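Shown here: the complex without one of its protein chains, the others still in place.
As written, the chain order gives the labels A and B, with residue 1 at the start of each chain.
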Amino acid sequence: MNKIIFMVDEKNIVLTDLVKVFKKRRKDEVRAVDGVNMEIKQGELFGLLGPNGAGKTTLIKCISTLLIPDAGTATVGGADIQKDPLGVRRMIGVLTGGERSLYWKLTPLENLKYFAALYGVPRKITAERIDYLLDLMELKDKSHERVERLSSGMKQKLSIARTLIHDPPILLIDEPTLGLDPYFARFIRGFIKKELHDKLGKTILLTTHYMDEADELCERVAFMYNGKLTALDTPVLLKQSMSQEQILEVKCLGDLDEKAFSHMHEEMGISITKSDGLTYIHISTENPEDLLSRVIDTVRDHVKVLSVNVTTPTLEDVFVHLTGVSLKDDTTQRE
Amino acid sequence: MRVIIEEIKKDIRILLTYPAEIAFWIISPLLWVVPLVFQGKALIGGLQSTAFANLAGTGEYIPYVLIGGIFSTYMFTAVWSMGNALRNEMFYGTLEHILSSPVRPIYILLGKGLYNSLLSTFFVTIQILICVFLFGLDITLQKIVPIAFFLVLLMIGLYGVGFIASALTLLIKEAQGVLHLFEYILFLFTPIRYPVEVHPITRAVSLFIPLTYALVALRGILLGIEFDFVKNSLILVALDAIIVPVGIWIFMRIEQRTKRRGTLAHY
Partner (left out) sequence: MVRLNKLTHYIRAINAENIKEWRIEWKYKPDFFRQFLAPFVYLLPFFLYGVALLGGRFSEHLRSLTGVGDMIAYTFIGYLIMGFLNTACWAMGWSLRKEQWYGTLDTIFAAPVPRWVYVAGMAAHSTCHQGLIMLLQAIVITILFSIAFQTSGIMLVFLIVALMVIGLYGLGVLIAGLTIGLKQWWVISEALSTLMLIVTPIAYPLAVLPVFLRRVSMLLPTTYGVMGARYLLLGEQINIGLGMIFIRLAVILVVWLSIGMTIFLLMDRFGRKKGFASLY
C-alpha cells in the first residue's frame, strides 16, 4: 500500500520548561502545565499518568499547537510548536475529545473522506487508505451508517481511524478508553500496543488516569500532578522505587469518614477510595504488620473490616506515595 | 406554581449574565422598522399615504409599522423560546431528568412561556417609552388597561402556539425548520408590517391567527384607529379557547408517543 513518508528527528518530542497558565477572573491563576521537561524517543510508547485536572490534556493541546504555551519550548519531530506549527501538525495525529470529534450526521466513510482531504492525503491513495483503516478498525460493515447510530466504542474506533488517516509518525492520544465498556477498552489498548506501536512503529504519547493502562502499554511513564511531572521512568523501575515498601490494603463495608485518618495521613501515604458501598484503604509502609493493629483500631468503630491484604506496590501506589492523591481523585479545579 | 416560579427565576438569572442580549432585544425591533420608514419615504415622499389609509384606517405608516415591530416581540419569543425549551434540555442531556421528576413538562413549558411574556413586556415597555419620547406616541393611563387586556389575550393564544411548536421539536428532533415555518406564517400573514387587506390571501389566512386581532386592537388603542373592541375581544377569546387546549393536547399526545418509542432524550 502506498505510504506517506515523513522525515523526523530521532527525538520525536522534546519539551523544555513548558508552562501554560490560565488566568481566572479574580486574578488567581491556574498553572495547568508548570515547567514540564520531557523527551520522547522515536518509536516509543510513552505514558502520562495523572488524575483528572493534572494538566495532561492541556499538555497534549500545547504540543498539538491548539494552545499557545506561556513559557518554554517544545519541538515535535524537530519542528518548533510556535515557530512552525504547520510543520508540527503535518507529523502528528491527535486523538482528543473522543466521539465528539466526529461529524455525527455523516457516515464513517464520509468522515474519513473529509479528513483525508483536510490532512493532505494524496487523492490516488485516499480510497485505499480509508478501506484499510475501516478494515483495521472492524468498521467496514458500518461504513455507510451515520455515526450518530454507532455505539461509543465504534465511534472511538472511528476516531482512531481518523487520527491515522494521514499515517502520521507521531500520535498524541488523550484518554483513549475513557467511558468505554471493557470490551472496547480492551480492543483499543490491544490496538495501540500491537498495531500502532509494535507493528507500525509509531511514536505515541498516551495520557490516561488508568494505572492498568499505563502499566500494560507504556515503555516509560511520567506522573503528572498539578501541572508538574513528579516522576519519570519505566513502570518496573517506578514500582521498584518503593521496593522497601509494601501496600497494606484494608477492605471495609461502609462509608468511612476520611477525618478518621487525619492523624495518620501526614505520616504516610494513605489513599482511601470508595466504590459500591465499600471503602478501600491503601497504605504504603515498610512494616505492614506493625501498622495493621493501628489501622483496625481506627476503623473498627466506623466500618466493618472485610479483608486485609499485603501487596507489592502498583503504579497507583507509587503515585499516591509521591503526590498524596489517588489517580481517581478529581483535581479539575486546577485545570 | 412553585415550579413555574423557579423556572422563571432561573431564566432571569441566566439572562442577567448576558447584558448585551438584553440591550439587543430592546433596540433591535425598533431598528428593524427603520428600513420600512425609508422605503415609505422613497415611495411616497411624505409621512402619510391615502392608499395606506384606505387599507389600515390610518395614513400614518410610520407609527403603524412601529407598533407592529414592537408587539411582534411576543410572537417571536413564544415560538422560539417555548419551541426550543425542551430541545435545549435534550442538547444538555437533562431532558430525561426533568421528565422523570414529579413535575409535568407542560408546567415547565408554562414557566418558560410566562418568563418570556414577562421579558417581552419589559422590552415592549421600554420600546414604547422610546417611541413616546422620540416619535411623540401618545399614551395615557386610560389606554393602559385595554392594552394590557389585549396583551393577555395575545399571550394566551401564543402559548397555545408555543405548546404545538414544542411538541414538534420532541417529535421531529431537527425542528429548526418547523419553528422557522411557524415564524414565516406569523410574519407573512399578520399585520405586523402591512395591513393584511392588501392581498386576499393574507387577509384570509390572518383570520385564524390571534396576533391579527391583537395588533388591530393595539393599534386602535394607541393610534386612535377605529376598531370593534367587543368583536376583536370575542374572537381572540374564541381563538385562545381553541388553540390552547389543542396545543396542550398535541403536546401531551406527542410526549406519550415519544416515551413509547423511546426517542424522548435523543437529540
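Note that contacts are C-beta pairs under 8 Å (C-beta built on N, C-alpha and C of every residue); 3 or more make two chains touch, one makes a residue touch a chain.
Fair warning: this is a prediction, and the values are worked out from it, not measured in the lab.
Contacts of the undisplayed chain with visible chains (whole complex): A, B. Of the candidate positions B:Ile4, B:Leu36, B:Ile209 or B:Ile243, contact with the unshown chain belongs to B:Leu36.
Per the touch definition above, the residue from A:Arg89, A:Arg129, A:Lys142 or A:Lys202 contacting the chain not shown is A:Arg89. Only one of the listed residues, B:Thr121, B:Thr202 or B:Ser233, touches the absent chain: B:Thr202. Chain B meets the missing chain through residues 18, 20-21, 23-24, 28, 31-32, 34-36, 38-45, 49-52, 54-56, 61, 65, 172, 174, 176-178, 180-181, 184, 187-188, 192-195, 198-199, 202.
Across the interface with the omitted chain, chain A contributes residues 2-5, 7, 20, 22, 32, 58, 61, 64-68, 70, 86, 89-90, 92, 94, 96-97, 100-106, 110, 113-120, 122-123, 146, 162, 166.
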